[in-house]
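Complex shown without one protein chain; remaining protein chains in place.
Think of it as A and B in the order they're written, each chain with its own count starting at 1.
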Amino acid sequence: MKVVLQNLTKKFPGRGKKSEDVVAVDNFNFEIPDGKLVGLLGPSGCGKSTTLNLLCGLLKPTSGKVFFGEDDVTDLPAENRGVGMVFQNYALYPHLTVRQNIIFPLQNLKGKDKMSKEEMGKKALEVAKLVQIDELMDRKPKELSGGQQQRVAIARALVKRPRVLLLDEPLSNLDARLRLQTREEIRRIQRETGITTVFVTHDQEEAMSISDMIVVMRAGVVQQIGKPQNVYDDPVNLFVAKFLGTPPINVFYGRIKDGGLYIGDGKIADAAGVPDQDVYAAVRPEGFILDDNGPLCCGLSRVEIMGRDISVVSTHDSAENPVIRSIISSESNVNTQSPEVRFSVKPNKLFVFSGQTEDRIRIN
Amino acid sequence: MDNIMDYEKIEKSARIRKKTVKTVTYILLGIWAIMVLFPFYWMILTSVKSYSAYNSEYIPTFFTLSPTIQNYIDAFTSVPLAQYLANTAFFAIATTAIMLAVTILAAFAFARLEFKGKNIAFTLFLSLMMIPNELVVITNFVTITDLDLRNTFTGLILPSVTSVFYIYLLRENFAQIPDELYYAAKVDGTSDLKYLLKVMVPISRPTIITITILKVIECWNSYIWPRLITDDSAYYLVSNGIQEIRENGFGRENIPAMMAAVVVISVPLIVLFLIFRNKIMEGVARGGTKG
Partner (left out) sequence: MDKRNLKGWLYLLPAFLFLVVFMIYPLIDVFIYSFEEGFNFASQSFFGVGTYNYSYILHDPYFLQAVKNTFILVIITVPLSTGIALLISLGLSSIKALRKLFQTVYFLPYVTNTLAVGLVFMILFKPTEYTDGLVNLIISWFGGSTVDFISGPYWAKMFVLCFYTIWVVMPFKILILTSALASVNQDYYNAAKVDGASTFKTFTKITLPMISPSLFYLIITGFIGAFKAYSDAVALFGTNLNTAEMNTIVGYVYDMLYGSSGGYPSFASAAAIILFAIVLTITCINLMVSKKHVHY
């Protein structure tokens, strides 16, 4: 089932009499292809959860439309949409057992979809097996670990074969190790069921690792949509560049002058045909090459050896942050005694953004 | 096509249902609001009708065109209403003040001090919370009578002071204050009593205000104990006063004047409630019951 968002806008009335409406989602256009896993990504308050609530019908859009396949479901209440949703805190009913929790959505089916008790039991067991909790069916939620609760929540969302599966920060309540494991699990379940899935997260690593596509949002406005690698390799603005990647991208205050990009006094790259202006020059940590004759001269703070790679921590007067973190192969030799270190920059890991609009300036 | 029609139907019925439910909800809530407010309206209305107008009505009227304050004058002159109010105010203030002192000291001992037998004493306190007043009032009546304290404020106040529940409430609040503050104060050479008054009491002010208000309400409305212990109208509280007014006041059954007295009695608490609305409701939700 493909999902289409058409000019979707949601405004909330502002607090106080004179304050203006808060635009939580602004003119969102997107077509989610059938069977894909899409990550909605952005810092808190960017409108990603609102978007999710618009999709499941808990909120009504101020304007714009939502389609499931060819059906316009914009005004359809949540209970009739046939979506499955996993809430951030799972919202498992504490007084019901795992089995009763999973069966709950089935009991609400009406008309020709109505099921007998045995059918419900069978379905519940099927989906419990899929998420591997079939041995916990008679426990109550509080007797389960966080990861198990998460699986029950997913099972409950999946049991009625939803047209769309929605996950709201599904991993935020898990510890680091479980998070890694569970995100693979979500990926596997999504592949096996083939249900179009949208999930919301503020953790870019999470989104990058399992999504077919990611949507980066900021203050209600969609910044960029694409395959994770494409967005990482080709960010459209400074915000997206900064938001994706760990360690984060290194941003320098630079300028374009006479067809060259300068950071400090060093000419980092050619920028033929670009008018002179102040810019941000951003370099991915893996974009630095140790080069004794390189144009970028930084003060060396320390070198951290991390097995396969080494991380060179340095400083530069024009850098936005106090430290610059570069990751280079551990086979390189860094003279740790030297007070400074020189780099050249890989062109495909260097992005230039306008100093005014922060939009991307393409220099090659 | 069929499908789309179906959706439109669902959407429409959902919208209509939502509207109906909302309207019905507001109507029901409105009805109960009227049920609550109407007695107050009727009380004020009757209190400004003149005696003759009230008693010559052939159908009860819902408004009056010639309001009078004569009834209020009567309420203060023909019966000692002012005396009742003053008695109640004194009773409420004195009882609450003693209760506060006793409660704060006891809560401090339970929350902060270490001494032998503390746990047993606390358990005993907790179990006393379950004792109904009706059981102990009999002996208290005999005790106060034997001590010749009938028709005195001492007799009224002393048995009304104890409130195990408030000690418990305040202890819970005190116990949440971090130990570090206490140790810091000790290092600075502060005495326990000074620490209690200068640190714990100010920090727990919200709870103390809550129990103060609840106790004042309780005192203002108390009826049974004052009724048992006073038969001299010089010591009547408002509850007994209004009962006395009803049975023997004004020399005749003067309902408008009686309502004026009821208004005068009700106003102080309602004003207190409107000022401390949140505190009172929060305090009651934490465990007050009426009576």
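Going forward, a residue touches a chain if its C-beta (ideal position, glycine included) is under 8 Å from a C-beta of that chain, and two chains touch if they have at least 3 such contacts.
These figures come from a predicted structure and were not determined experimentally.
S.K.: Which one touches the absent chain: A:31, A:79 or A:317?
M.R.: Of the candidates A:31, A:79 or A:317, A:79 is in touch with the missing chain.
S.K.: Which of B:161, B:177 or B:203 touches the chain that is not shown?
M.R.: Touching the chain that is not displayed is residue B:161.
S.K.: Touching the hidden chain in the complete assembly: which of A:89, A:181 or A:229 does that?
M.R.: Looking across A:89, A:181 or A:229, the contact with the absent chain belongs to A:89.
S.K.: Mind pulling the chain B residues that touch the left-out chain?
M.R.: 21-22, 25-26, 28-29, 32-33, 35-37, 39-40, 42-43, 46, 54-60, 101-103, 105-106, 108-110, 113-118, 121, 125, 128, 131-132, 134-143, 146, 158-159, 161-162, 164, 167, 192, 217, 220-221, 223-224, 227-228, 238-239, 242-243, 246-247, 255, 258-259, 261-262, 265-266, 269-270, 272-274, 277, 280-281, 284-285, 288-291
S.K.: Going by the touch rule given at the top, which residues of chain A touch the chain that is not shown?
M.R.: Contact residues on chain A toward the absent chain are 56-58, 77-85, 87-89, 91, 93-96, 104-105, 107-109, 156-157, 160.
In this text, only the chains that are shown with their structure count from here on.
S.K.: How many Å are there between the centre of chain A and the centre of chain B, using C-alpha atoms for each centre?
M.R.: 55
S.K.: Within their complex, state which residues of chain A touch chain B.
M.R.: Interface residues on chain A, with respect to chain B: 71-73, 75-77, 80.
S.K.: Show me the residue ranges of chain B that touch chain A in the complex, using the header's touch definition.
M.R.: So the residues of chain B touching chain A come out as 3-4, 7, 10-11, 14-15.
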